[in-house]
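Here the complex is missing a single protein chain, while all its other protein chains stay put.
Then we have chain A:
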Amino acid sequence: MAEVAQTTAGRTRGMGELIDVEGKTTEIAPFGTTLAALAAERPEIVGLTADMGRYSDILPFRDAFPSRFFNVGMAEQDLIMIAAGLSKVGKIAYCTTYSVFITRRAYDFVAIACAHSKANVKIFAGMPGLVNGYGATHQATEDLNMMRGIADLTIIDPCDATELKQVVRAVADIPGTVYVRSLRGKVPVELNADYRFELGKAKVLREGSAVGIISCGYMSMRARDAADIAAGQGVDAAVLHVGTIKPFDRDGVVAFAAGFDRLIVAENHKTTGGLASLVVEALYDAGIMTPMIKIGLADSFFECGSQEYLEAKYEVDLPRFVRAILENR
């Protein structure tokens, strides 16, 4: 598998890297560098991968702590079982591979060996949603839907390098099993230095009055970019970032939504079973029936192609966001 993916613009970037880097400050491998630093303070941390060390950014940890790093090969069930076993003898096991392989292939092991067993396993799942251009086999477009069905599992979808780094540290102290939709390669640094990730708390990233955007993952960054563009055309949108998918911040989402006549929900995931479904459930229970546009993926399998091509084709790109804010469609 080639490390470098060709983009439609003719330039190159690392496979699975975000396209939202133009003109932005980025940080390379924030997951791996933060894990290596944290592991220097926490000797109980071990790191694992299933033949996806390079593409999950865990190599800085491997290089710093080779005796605490284990590559189990292309064996995702084994990855999760071994991580659970390590947890049972007192370790905090950070493990990585692509989101698809964790969720579709190792589901029973995440559910029973980890979540049910309260195993201290922290899964950093790479290239969620459309971030991978290798087609449906590599695109975890239903992972939130699957994983939210597991009891006692924490699910986090960070939006940039700043939040991802805080999450790497935070999960070490969150008991039990955590599933994180990780970001790799050159990751934009967009949040202010005073941003603080809080488990189960949605955060307002941008104030506004005309329309409320509720989003998760790196779509929150795109929502903010789109809101800035729309503000220049006289429509002021607010952005609520739902960094924790489970436990879901129902109260925060309801309080935010109550302030708007129009809502947009955006996610790097199908519009069924993920954030949009969670928001609809919360608002319905609260008696709120505000009109809502869902930006996300259809219930389908998706093509191979560059991220630019795929996001435009499946209508989750920046112009789609701007249109939704300005034209209410």
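Basically, a residue touches a chain if its C-beta (ideal position, glycine included) is under 8 Å from a C-beta of that chain, and two chains touch if they have at least 3 such contacts; residues count from 1.
By our rule, contacts and distances are computed from a predicted model.
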| item | value |
| --- | --- |
| Choices "Thiosulfate oxidation carrier protein SoxY", "Probable chemoreceptor glutamine deamidase CheD", "Transketolase" or "Tripartite tricarboxylate transporter TctB family protein" - which one is the UniProt name of the chain not shown | "Transketolase" |
| Contacting the left-out chain in the complete assembly, out of A:G73, A:G135 or A:P247 | A:G73 |
| Chain not shown: contacting residue from A:M15, A:A36, A:L86 or A:A170 | A:L86 |
| Residue touching the undisplayed chain, where the options are A:A113, A:M127, A:I214 or A:M292 | A:A113 |
| Positions on chain A contacted by the hidden chain, ascending | 46, 67-68, 70, 72-73, 75, 77-78, 80-91, 93, 108-109, 112-113, 116-117 |
